[in-house]
Each structure stands twice: as C-alpha cells, then as structure tokens.
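Of the protein chains in this complex, one is absent; all others appear in place.
And then chain A:
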Amino acid sequence: MVGADAHRSVLSMDDITVRFGGVVALDDVSVEVRPREVLGVIGPNGAGKTTLFNVACGFVPPTLGRISFEGSDVTGWRPHQLVDHGVARSLQGLGLFDRLSVIDNVLVGADQHSRSGFFSSLLATPGGAKDQRQLTDRAMAVLDRLGIAERAGSVVGGLPYPLRKRVALARALVAEPKLLLLDEPASGLSETEMTELGDIIVDLADEISVMLVEHHMDLVMRVCHRLAVLDFGRKIASGTPDEVRNDPAVLEAYLGGALDDDGAATPQDAKGGSHA
C-alpha cells in the first residue's frame, strides 16, 4: 500500500456485511475515518446507518468483514473495550445516569483516567482525593466548553432534552477520545441548538476524528469533510459534500429531491418510526 501512511485511517471498516436473519442490513460496506476528519454517514430511513454505527461500536458483530483501529485488527471488539482504545460514542438513546448529577455523569465518562483504587476510596486517602479533584477539574473544563458548567450540580433526570444531549456529549469528550462516534446528535434540537452543535463538532475536529450518523442534511453538509451515503444496506456514494450532493445515485435514493442545505429532502420520520 503505497502512501498509506499519508492518510492512515483511524477507523477502517472493510467489506462489512450484516444479516439479521433474512434481512441484509449492510451489504459489503466499506468506510474509513481519517485523522481529524468528520465523516458523515447519511441515507434514507432504514438504509443501515444505525447498524453501521452499532458495528463500529461493537454492539453488532459483523457477519462478514473486518474492522481495524489505528492499523490493528479489532473485529469483534466489545462495547466496553472502546474506551481503552480511545473511542467514545454518544447514542441515540442517551444512556445517561438519571439519578446522578451532571458532573457525576461526566466523571463516570472519565473513570478510566482515575487512578484511585478501592482502598484509597474506602479510607478516603489524600492521594485519592487529589486524583478525584483533578478529574473534577477536567470534567468542569469540558462542561464549560459545552456551556453547561452552571448546571454541574443538577440531577440529570430532571433536565430538558437538549441539555441532556450536551451532558451525553460531555461524558463522551471527557475521556479525551481519538475518535468520537455520534448517532443522530441533532435529533430533537432546535435550529439554534443545531448550529451550536455544528460549531462544537467543527471545533472538535481540530483535535480528533468524528464519525457522524445524521439525518439533518444542513448539519451534515456544513460540518463533514467527507460523506458516505447508504441506501438499502449498500454504499451508493462517497466523497466530499459537494461531490455527493450532485451524485445521480444519491439524488435517486432521495426520491429525486435536491439535497438542499435547508434539508428539504430529509426524511421526516428521522427517529426511526414508520418506515414501510
């Protein structure tokens, strides 16, 4: 592979096929996420985006295909192993700890950076306390970056949805991942909130790689460096937003509608409801 190092991929999913019984959810799909790029995965409802995301997360083992992370084979990794590799993700269902405060939720995300063990916790040793203080400072910095520092003490269960989404993002970011996987981060957000989210993702891409599964075209077109388009489980196109926008196969998949920045052709039942 000549010049492979020039854009060695962070995450590379090769020839992924996933079958659920008779349903072929993914058919020979390959995508790669390169260093400090935002890869968007788009496609109509039922195209297989969430399945691809779940394969990347280790929730769904691929029937066929290979996943590698930073050059080493990680096919078949389990969800809890991702943190050790420096991968964080935020799911469609947020998976927040509802009875914990915002800061505690974020601290759980930073847990693997903690060095205090059982006995230093039991005896509340100064070393353990210092370790916790450092983690708390770090978590506060992330909350500050996402503009929710003043809610640090609130119990997450009582917060409105957009704030909860930010907490979920903060929890993913506090682990200082190399790769962030986001499944529909914009669902349920208002225009302004979506713009803010876009700014955050653009800002993140200065340091880390992002794989973004999203229905909202305007967001995807604005923040993604490259796109992969799925339809009926196949990858029908890939390239820069401009290339994809004018791809005939993509236009066909979106019922001939133009892929406008205002998201006019976005399937409306974005939350995976009634897809015939």
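Here is the rule we use: a contact is a pair of C-beta atoms (placed from the backbone, for glycine too) under 8 Å apart; a residue touches a chain by one contact, two chains touch by 3 or more; residues count from 1.
Definition applied: contacts and distances are computed from a predicted model.
This figure omits one chain of the complex; the name its UniProt record holds, of "Phosphonate-transporting ATPase", "Amino acid/amide ABC transporter membrane protein 2 (HAAT family)", "Cytochrome aa3 subunit 2" or "Sarcosine oxidase delta subunit", is "Amino acid/amide ABC transporter membrane protein 2 (HAAT family)". Residue-wise, the contact with the chain that is not shown comes from A:G128, picked out of A:G43, A:P62, A:G128 or A:G233.
For the options A:T17, A:S30, A:T75 or A:S116, the residue in contact with the chain missing from this view is A:S116.
In the complete complex, the residue from A:A56, A:L82 or A:V102 that touches the missing chain is A:L82. Touching the chain that is not shown, out of A:D104, A:D231 or A:D247: A:D104 (per the contact rule at the top). Remark: the residues of chain A touching the chain excluded from display are 57, 79-80, 82-84, 89, 95-100, 104, 107-109, 111-112, 114, 116, 118, 121-124, 126, 128-129, 132, 171, 175.
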